[in-house]
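Every protein chain of the complex appears in place save one, which is left out.
Labels for the chains are A and B, by order of writing; each one numbers its residues from 1.
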Amino acid sequence: MLELIQDYWLYFLVGRYPEGPLGGLALTVLLASLALVLSLPLGLLLGLARISPWRALRWPVTALIHVVRGIPLLLVIFWAYFFLPNLTGHESGQFTTMLVALVIFDGIYLAEIVRAGVQAVPKGQLEAARSLGLPYLSAMRTVILPQALRHMLPSLVNQFVSTIKETSLGYIIGLAEVSFVASQINGLVLTKPVQVYFLLGMTYFILCFSLSRAAFWLERRQARVLKAAA
Amino acid sequence: MLQFDLHLLLSGDYHDWLLSGLLLSLQLMAITLLLSLPLACGVAMLRLAPSRFLNALGATYVELIRNVPLLAHFLFWYFGAPELLPQAWKERLYAGNIEAISAIVALTLYTAAYMAEDIRSGIRAIPAQQFEAGRALGFSFLQTMRLCILPQALRLSLPPLLSQTLNLWQNTSIATVIGVAELMYQTQRVETASFRSVEAFAFASVAYLTVSLLISGLAALLQRRAA
Partner (left out) sequence: MITFDNVNKYYGNYHALNGISEHVSKGEVLVVCGPSGSGKSTLIRTINRLEPIASGHITVAGQDIHAPGLDVNAFRSHIGFVFQQFNLFPHLSVLANCALAPQRLRGLSKHKAEERAMALLERVGLAHKAQAMPAALSGGQQQRVAIARALAMQPPLMLFDEPTSALDPEMVGEVLQVMRDLAHGGMTMVCVTHEMGFAREVADRVWFMDHGQVLERGSPEAFFGSPQHPRAQQFLSDIRSPFTASAST
């Protein structure tokens, strides 16, 4: 296994870069980070729409959320892969396709996290803000969301972990993320599939486990802060 | 805009392919459920056992599985694991349905890891006195678990377990990666053969959505009954 690592570590980490596009673990992390950054505003908007007092906004968004949550991410990726070119008018690369699919999919899941976070803020906070005369959106922005986002932080980190795992589906459309690269390596070496895929698993494990530990630590720290304030 | 040809989906070869894919997806889900529930119970109990070593074993299982994407699991169990088997077994496996078997192994281990956590929460929600009552009657740890605690815990865990079932249903789609002829695979096959992407994906979307809504509906029903 050592020679395997020695021979292919660079390819595994960055793909064909710089001769070709970025790939491997670097691409995985880049894709996941971008997806999280872009899906957060979408998730915020959808989550707020989901709990807004205006039915015309609430019902379509709730329906959209239920539909997207009812189909697998793979199907969302395929929809994006086959229909994004029609929508935008020109060819979209695998990276763009994957990014769009992830932003939509994760945005929807984040909407539920936002909803739970906002609903966890005590009702009296909104009443106090509205009693001062603050309009609904202003009250949300200055009073509710800051408190909600603080509560949601561990969930957001967990969502990032999920996103990293979701990038692996780029394999199916040929995106050179780390699972795809591992398979390429397996195709080159042929005699060490166990080692190759074990190393792949270990890579994901180290990355995701450290992040979920961070989330756990965040959750514990928040619980302690809440207890001290009580 | 392409024309939507409903006939494609209602009869003929494409229809048969898609239907057989849907059936296989459902079978994958059912078999995995059957296998992963007992495994999940076992792992949950490992994590609650009075031995530190067993706790660590259970925790390691859960963390190892959950932090690796399902696709990587599929790749490992299909490409890697069979190589570890003795020659005779390997030959039998390759002759038989290795795709489905690898898929079921990967799905079962993955789903069980998540269900174990939900069951563990359920067990911990049962007051300790219940467990003491069982032991006081003379039952061993395992017997108490099986007869007194687990039945209650499973009822409590039902909502998150149904949520995991929902995830499982969607996860069956990833089996396409190792060549299992389930719904996603067949959808791609229809699309390649007919270039009718909209109809094929629409069928898949409706199929997945329908089963998802049925599972969610069941969860909502049970929640209302429990309330």
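Keep in mind that, in the parts below, contacts are C-beta pairs under 8 Å (C-beta built on N, C-alpha and C of every residue); 3 or more make two chains touch, one makes a residue touch a chain.
Here the structure is a predicted model, which is why all the values come from computation and not from measurement.
What are the shown chains that the omitted chain is in contact with?
Result: the unshown chain touches A.
Looking at the full complex, which residue from A:Val37, A:Ala63, A:Leu132 or A:Ile206 touches the chain that isn't shown here?
Counting the whole complex, the residue in contact with the absent chain is A:Leu132.
For chain A, which residues touch the unseen chain?
Per the touch rule, chain A residues meeting the hidden chain are 122, 124-125, 127-135, 138, 142-143, 146-147, 150, 228-229.
Definition applied: only the chains that are shown with their structure count from here on.
Could you please specify the touching residues of chain A with respect to chain B in the complex?
66-67, 69-75, 78-79, 82-83, 161, 164-169, 171-172, 179, 182-183, 186, 193-194, 196-198, 200-201, 204-205, 207-209, 212
Chain A touches which residues of chain B in the complex?
Contacts found on chain B: 63-64, 66-73, 75-76, 79-81, 83-84, 170-171, 173-174, 176-177, 184, 187-188, 191, 197, 201, 204-205, 208-209, 212-213, 216.
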